[in-house]
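Structure in structure tokens, see below.
Here the complex is missing a single protein chain, while all its other protein chains stay put.
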Amino acid sequence: MNMRDARRPDFAHFSQLSTRWMDNDVYGHVNNVQYYSYFDTAVNGFLIERGVLDIHGGDVVGFVVETNCSYYSPIVFPDTVHVGLRVARIGDSSVKYEVGIFRNAEEQVSAAGAFVHVYVDRSTGKSTRVPEATRAVLAELLRVPH
Amino acid sequence: MNMRDARRPDFAHFSQLSTRWMDNDVYGHVNNVQYYSYFDTAVNGFLIERGVLDIHGGDVVGFVVETNCSYYSPIVFPDTVHVGLRVARIGDSSVKYEVGIFRNAEEQVSAAGAFVHVYVDRSTGKSTRVPEATRAVLAELLRVPH
Amino acid sequence: MNMRDARRPDFAHFSQLSTRWMDNDVYGHVNNVQYYSYFDTAVNGFLIERGVLDIHGGDVVGFVVETNCSYYSPIVFPDTVHVGLRVARIGDSSVKYEVGIFRNAEEQVSAAGAFVHVYVDRSTGKSTRVPEATRAVLAELLRVPH
Partner (left out) sequence: MNMRDARRPDFAHFSQLSTRWMDNDVYGHVNNVQYYSYFDTAVNGFLIERGVLDIHGGDVVGFVVETNCSYYSPIVFPDTVHVGLRVARIGDSSVKYEVGIFRNAEEQVSAAGAFVHVYVDRSTGKSTRVPEATRAVLAELLRVPH
């Protein structure tokens, strides 16, 4: 599927985020950089909500190794952003999320991209297997409803 | 009133904002800088909602000349922030807002401060009288309910 | 070339940027989002320096349509970031930049990615030919020295 045509039913989980005044750049649109703050807020927020990310005490953490975004139509403060998530691939030590950014009540994505985590053992710094509890939770994002 | 003791009824209008993963700094708390992004998001969001701020076409805009914040207790992503607003003073060309930051459902402020706009004529760059339409809208923030 | 192996001589122009305290996230590394602020600072800074980007008065502006980044090794405040730029492709209305992020005096990239501008006529909102003056300046970034 071309991500440009992605719609809400193509994603398995949604987070609602508020834009901020300073997200707008000099052209009066949300700056390209801020979209990535929506991506990692949605992914980490989901993992915290489901109880599989403990940012303070966790032995194993996800480090971001790759991200990308295509921008199809502008978002402007004070829009509300709805971030759709799905999991494209769970590997041995990595997880690839696909992310769609929806503006207010719009049905078609304004922007879409990907976000790849590699799991790392905090004490050794080496990549490690995605924990079983995380895999169980991520399975939820593999089941895109339609 | 000592702002440290401010509670929700001390403010006239509330905006609900989502925190972001990257608001957290290395200590795992929302960084002091981000509070100011909640301040100007709440103030400008209110003015846009009420129809008295047109960021693209307006002849008269509010420039920020002074801000301050006291931090009483930490906020942590993924908390939701509730920003309370009231107007402390409407001068000839300036408006002073007082702002309280509430964490999730808490009744007492986590942080509080002030935000001062001076109205400027965009073509001349000189300070100018706060427009009548804006004054009418701001009157709403002078009436703290309790 | 695999961008992971990119070194300084693979880029045609460098900008030196300071990291900020709040670029560090809870893991003590520069957050993935901030790398994109280095990308658009370097690209727009280059265009302003060379006199082909007037953010206030320009009739034609570059809108970002696609970005990506791969992260190879961490950067930490207070590191200095050196952003290497080169142009991979100048199309009719688009420019694709490749960007390398170097940490302090390191010779190998810490992160690398791409940044694509489409030129748009501000009054009509339609894509338009990359201006001749911009093409002349970008030619400089096509000539990678080695």
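Every chain is named by a letter (A, B and C) in the order it is written, and numbering of its residues begins at 1.
Definition applied: a contact is a pair of C-beta atoms (placed from the backbone, for glycine too) under 8 Å apart; a residue touches a chain by one contact, two chains touch by 3 or more.
Just so it is clear, the structure is predicted and the values come from calculations on it, not from any experiment.
Enquirer: Hey, which of B:V33, B:A88 or B:L142 is the one touching the hidden chain?
Expert: Per the contact definition at the top, the residue touching the missing chain is B:V33.
Enquirer: Pick from C:R7, C:R20 or C:R135: which residue touches the chain that isn't shown?
Expert: Candidates C:R7, C:R20 or C:R135; residue touching the omitted chain: C:R20.
Enquirer: Given the full complex, what residues of chain A touch the hidden partner chain?
Expert: Considering the whole complex, chain A reaches the absent chain at 21-22, 24-28, 31, 33-34.
Enquirer: Go through chain B and note every residue touching the omitted chain.
Expert: 26-27, 29, 31-34, 36-37, 40, 55-56, 61, 63-71, 113
Enquirer: For the chain that got dropped from the picture, name the residues of chain C it touches.
Expert: Residues in contact with the chain left out: 16-22, 24, 28, 37-38, 40-41, 44-45, 48-49, 55-56, 77-78.
To be clear about the criterion, only the chains that are shown with their structure count from here on.
Enquirer: Report the chain whose mean Cα position is at the greatest distance from that of chain B.
Expert: C
Enquirer: When the centre of a chain is set as the mean of its C-alpha atoms, what distance in Å lies between chain A and chain B?
Expert: Comparing mean C-alpha positions, chain B is 29 Å from chain A.
Enquirer: How big is the gap, in whole Å, between where the Cα atoms of chain B centre and where those of chain C centre?
Expert: Computed from C-alpha means, the inter-chain centre distance equals 34 Å.
Enquirer: Would you pick out the residues of chain B that each touch at least 2 other chains?
Expert: 21-22, 24, 28
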